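Encoded as structure tokens, the structure appears first; notes follow it.
The complex appears here without one of its protein chains, the remainder shown in place.
Going in written order, the chains are labelled A, B, C, D, E, F and G, and every chain counts its residues from 1.
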Amino acid sequence: MTDTAAPARRLLQGSEAIAEAMIAAGCRFFSGYPMTPFTEVLEHMARLLPGVGGICMNAESELEAVGMAWGAAATGTPAATGSTGQGLSLMQESLAEITLARLPLVVLDMARAQGDYYQATRGGGHGDYRHLVLAPADSAEAVTLIGLAFDLAERWRNPVLVMGDYYLAHTARSVTIPGPVDRAVPAWGLDGSSGGTGRAKLISFLGSAKQRDDVGYDLAAHYADCAAHTSTMAHAVKPLAEVTDTEDAEVVVVAFGTPARYVQAAVRELRSEGLAVGTVRPITLYPFPTEAVARAADGARVVAVYENNQGQMVDDVRLAVLGRAPVEFIGGLSLDSSGFGIAPDLDVRVLKERISRVVAS
Amino acid sequence: MTDTAAPARRLLQGSEAIAEAMIAAGCRFFSGYPMTPFTEVLEHMARLLPGVGGICMNAESELEAVGMAWGAAATGTPAATGSTGQGLSLMQESLAEITLARLPLVVLDMARAQGDYYQATRGGGHGDYRHLVLAPADSAEAVTLIGLAFDLAERWRNPVLVMGDYYLAHTARSVTIPGPVDRAVPAWGLDGSSGGTGRAKLISFLGSAKQRDDVGYDLAAHYADCAAHTSTMAHAVKPLAEVTDTEDAEVVVVAFGTPARYVQAAVRELRSEGLAVGTVRPITLYPFPTEAVARAADGARVVAVYENNQGQMVDDVRLAVLGRAPVEFIGGLSLDSSGFGIAPDLDVRVLKERISRVVAS
Amino acid sequence: MTGFVPTDRPPSAPARLVDDFTPALIDVGAHHLCPGCGEPVAMRSALEAVDELGLTRRAIAVFGIGCYTAFSNNLDVEVLQALHGRAPSVATGVKRARPDSIVFTVQGDGDMVSEGLQEVLHTAARGESVTCIMLNNGVFGETGGHMSAATVVGQRTKTSLEGRDPDLHGRPILLASLLAHVDGAAYVARGLVNSAGNVARTKKMLLRAFEAQERRAGFSFVEILTMCPTGWFVETEEAPGYLEDNLAAVHTPGVLKDEVDR
Amino acid sequence: MTGFVPTDRPPSAPARLVDDFTPALIDVGAHHLCPGCGEPVAMRSALEAVDELGLTRRAIAVFGIGCYTAFSNNLDVEVLQALHGRAPSVATGVKRARPDSIVFTVQGDGDMVSEGLQEVLHTAARGESVTCIMLNNGVFGETGGHMSAATVVGQRTKTSLEGRDPDLHGRPILLASLLAHVDGAAYVARGLVNSAGNVARTKKMLLRAFEAQERRAGFSFVEILTMCPTGWFVETEEAPGYLEDNLAAVHTPGVLKDEVDR
Amino acid sequence: MSPAPTVRTRGTLVIDIDACKGCDLCVDSCPPGVLVMTEHETNARGYRYPRLLAGCTGCQACSQICPDFVFQVYKYETPLELPGGPS
Amino acid sequence: MSPAPTVRTRGTLVIDIDACKGCDLCVDSCPPGVLVMTEHETNARGYRYPRLLAGCTGCQACSQICPDFVFQVYKYETPLELPGGPS
Amino acid sequence: MERQFIMTGIGGQGVQLAAAVVARAAVLEGREVQVFGSYGGMMRGGATESTVVVGDGPVESPPTVGSTWSAVLMHHEHAATVVDRLAPDGVVFVNTSVVAPGTVTAGRVVEVAATDLAVTIGGIMTASMVMVGAYGAATGLVGLDSLEAASRVSLPSYRSRHAELNDLALRAGFAAVDHGTFPAWLQPADAR
Partner (left out) sequence: MERQFIMTGIGGQGVQLAAAVVARAAVLEGREVQVFGSYGGMMRGGATESTVVVGDGPVESPPTVGSTWSAVLMHHEHAATVVDRLAPDGVVFVNTSVVAPGTVTAGRVVEVAATDLAVTIGGIMTASMVMVGAYGAATGLVGLDSLEAASRVSLPSYRSRHAELNDLALRAGFAAVDHGTFPAWLQPADAR
């Protein structure tokens, strides 16, 4: 649904809003392989990028998509790739090593439910690495977080994952696409020009020490640097969360992404029915808003967690609450037969019922 | 190092012990792609399997290796594959879906340090699925756990991951390989013979409902079944841990795999020097021995966690301790320049020093 | 209505049933593929070949992911569902573990030429005794009509709206032609199902491919060009002609290699 | 000692230096590759070609993972280290983002014919304006001498101790030959470095491949057969002959395709 | 009025009208051209569908090309002469 | 005693003995065959290494084939006649 | 304040387009809007449903709603699940050319013979537009001008010749019912 009249506010489906936001954020390279509901973002990028002098590659597989994005990122071009969680599974080796090569990259997980939380926040690949993870709850927020993702990727030279879902992709909202951001080509980007200077650039997940510096590959040092960097980043990046009505809440419900919108709606109704319920919606999944959750849990009798999966974020909630209150899982995988991520459970009545049960217990 | 004299006890390197134990456990199909320190297991399997009528495939990549193992597993043949954590990254899509296809498979992660804990225990792939994870600390235990892995895989029709490392692969010990286990071909295994009966078998990660049953792919039902199965399995499988000297311990150190042997040695020395230190070594990483850790933590002043990574299992320890005692991370990634997983930190003196610091604090 | 023969019940004059509604080894005839889709026709041919050769009780089909996957839980031969691109390796595992079975894959061009090109080439080079069947419509039907590595130059798809442009998107990989150059492949053929005559010719190729497997001559491969009116953005009745003029003009049908008797 | 010319210092008679210790664009001459390894020789040729064509200030090398990776942090051209098998896609990303650069990959046969076969084929089909260089020793040198998809029949490796057996392991993929059949490839050649003459001939191929890229003729590819005495289990001095008699007898050297001027 | 012309008919069909998706493939592939699509009538799913004229040969071209397995094909033991033919 | 035979020598080398890994490739590739490996002497890393006889042409065959970049090759401005030759 | 509007029918009735026109019209009037569409697959005759939420501030509702202030039923096939969700005082517009009059008893019912009207103006496929015109008239959720403007930008360029027909349909619907019977807003958007 494109609003060609292009007023300040436009009615855009999530996929298109994300694509437009990426272009505005300076993204000039995108590569992907179709998979619902990521496909639509790819289609929009294929349509939009050439117009701004960018490149969109219809890669022949997810492995090739992430490889292409890697190459473009290494030139300092703001780049992104993505898929559903399933396609991202194929990219895990590269995603892990791109992080160790200290390259900025924005990765979209247009997930099919919320079962990719572990993959996104723990890194499904090998070794110690972390991506920053942002989870918008609607397309308006997606527009903001996409901008943030490119900023963070550039600032930290680290992949930033943005987790969406089928609802986000297919829900149109009136959004405002911000003005374009100009990103300078970073000094470390490859373009060939440093060849023959005696200091030709090297970008490698094995570290950037050169043999002429008498170091050779010093993997231990490189990994230690990367680990220190991850830790600095994790502490420096501000965890974001939307907190509602938790001051006096007996029950605090934690949920993220589009499902959180359903939880919030259910909680609003329960509040209006006189129940002392509040919500925390983590917006950054890594770093997790541990403090916001801990603070909300402090006065609560019980903390409930809703996720459209078998219980993954609940780990992070428990780590935040650390015994201050019991943590109850009220989620569970819900999917219709398309498998794309439409969830029968995402119904305010169902959620009210589950939350009420926790309140009553 | 092969002891061709073949007495009851043989001096076998970890890789060879694992291979011999797999053969004894009934493994008749193995596929892999070389990557140190997994390569050696592959070489031994290539040598040993033909002799027992089994098949070892030198796959052209990790993706193809896991595909071949998938096919063999679907025939009901006890099958295994593996790699390092890096190679397993490439297998994540398949490993996730093999689980949803309810197939037994043993997967070796001959890891390069301990950075694959998240990947192994959370599933690096998409969606909700879990592998059972076993982490031997030496080749003798590896022999036992390999047997257990094949038993569990068969019993639960679920992949079981065995996590080793460079030390395990390259350390020879005197071990006894148990007698061969005979595994019956399961009724669900494909061999073509059910064709034309009106009830031809179907093995699919999309569920095994057939259109003639008027169900079509009922993904929601299938995923719900799988989730229920995972949960039953996680509760039924007995978590294993080796616990030493925790009754009176002020400080409990938690560590797994070969590094735990170093921790135990350090703790033995500290005990003999009069310090009240104990250890918990998780042997099953999933299900995690939550109770054993919780019990050990109960009287302790502090729980310390050593891992040769930037802190991954520490999540599970915190989830087990749940605030009963402070949990301190005393690990950190340590690697020599080969990158294969030899760790300068794995030195009893270094570990004693770190543990003493926790005791003193 | 005069002039029409009644077709709502079997004939009253003595007659022999020569073709029944639901083809051999397909459980349920109704399916959700689009009107005019060539894939059900190709599936039918493959299963008829299995049936005619008496391989029903030994056959194991390994499915990739594409529109044809709708048949994977609808057959009366054993089926193993593999991931997008991965069927040849999975088939290899099956065949090596059960050497007496007859193993064939069903994959699309997106599956086999894009996502999983390497799998089929390695499987062929290994001379693996399996049969790979590719339903080639030059497009990702399932995701809504995107360009694949087999899309021909000029073909309109959702990702090549102006037609595939060789300068921008490169040229198609002619998989059967490539496979014919791989040593381990014993039989390589390319058929099409845009007319009854071509369906019959394609069936012969399938029969020969299974024969190659039976005789352990090596890897066998049949590519079947199928109509995808939806993904091509053409009317169903134009699709057979579009197939002929576009796809078949580049992916030329015929037997490219037959070393079964060697 | 009589009869030997002193070689511990430059000559005292007037003379011109025609070849220096460390080749052009290699930072440090010393490396840890095995005695008699052909890979440093191939690396040298590739970099000399870059140097001679004046491409030094525009070149970006994308490395795969194999023994040659030892050179990836040892060059005076820009280097991007890719994963095992993945260099062609990474090179594609670089080239598309920086169309004025000259992008080439350095990969082994394990990297390119086993793990990453699909990447190079797709890159070629796309007609990507990059040069892929494969160092083919028919073996995974780095992991200790295992069979690759390019290992020739009869070749002994750690995973084919009795020699590669076509019935068990299949037959090698002749990548250059296959690529020559892919439309987007403009230049495809196979050289070898087992003698000074062959080194010179191979260098010419490399020069031509870079020229193809400069002229945007399409994808260019040079396969270089290299000695791996360690992985072949032969003495260093036997390796050049072994290469000739075994690998080169199957992977036949020569220019397989040259459409640069088209 | 001359007697209605007849046409030699060696086969016939049963058509599962509601299974048809109106793609026209059968019509185009019938060698004697004895299949014609309805013009306005649609089946339960809203598609036009084929009807049979006299002159079917029982060749199975329609059943082999039909993506929706709509046809049963019969061959008469003795060919019939049915009214119809070129009109 | 006749005068020692001489041989026309158009080039010469500097050899970085300690960089050599004793692979013999240079020796086999030298067209006039003026490189010979030591028999017992080894370099610092324990490898035999090549030595040069008179008659080098400066053709660079050795330097182009040497995997360890052991050679500097010089061409004399005027060829020398050095003692040596067939012995 | 948020107003929900669910439109349902079967594939081919133009339901998604008509709902999008209402949504765009609301955007043109400065409202905040959210639209979620779902279709029952690629076959003809499958269920198709669109949920539109219009608010004067950022929409808080999730993409699908448990309770709706208004609904438009184009076909009886999948109407039940929508009627179920109708708020007690909800307004429901029924296409009585297809759905037998009197079938729907919940909420406050507005009956429009939309398909008949559409045929009259010369395009059976504009029935949904007729319905949306009527909806605008009765609720004032969006005005006729906005609907017409929105209809134009919602059509793909190669279909612009349909624009006139759509305008006719919108107007026919607008004229077919009483105006302002079930006001969506306390005051119109421009008076805020």
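Keep in mind that, in the parts below, a residue touches a chain if its C-beta (ideal position, glycine included) is under 8 Å from a C-beta of that chain, and two chains touch if they have at least 3 such contacts.
What you see is a predicted model; the values in this text were computed from it and never measured.
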| item | value |
| --- | --- |
| Among D:V5, D:C34 or D:I224, residue touching the chain not depicted | D:C34 |
| Absent-chain contact - pick from B:H170, B:R271 or B:R324 | B:H170 |
| Those residues of chain B which, in the complete complex, touch the missing chain | 1, 3-5, 7, 9-11, 138, 140, 167, 170-174, 258, 261-262, 264-265, 268, 338, 342, 346-349 |
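Just so it is clear, only the chains that are shown with their structure count from here on.
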| item | value |
| --- | --- |
| Neighbouring chains shared between chain B and chain F, ordered by label | D |
| Pair of chains joined by more contacts [C-beta pairs], A-G or A-C | A-G |
| Chain C-chain D separation of Cα centroids, rounded to whole Å | 38 |
| Centre-of-Cα separation between chain E and chain D, whole angstrom | 64 |
| Cα-centroid distance, chain C relative to chain E, in whole angstrom | 27 |
| Residues of chain E engaged with two or more neighbouring chains | 47 |
| Residues within chain C bordering two or more other chains | 34, 114, 116-118, 122, 149, 169 |
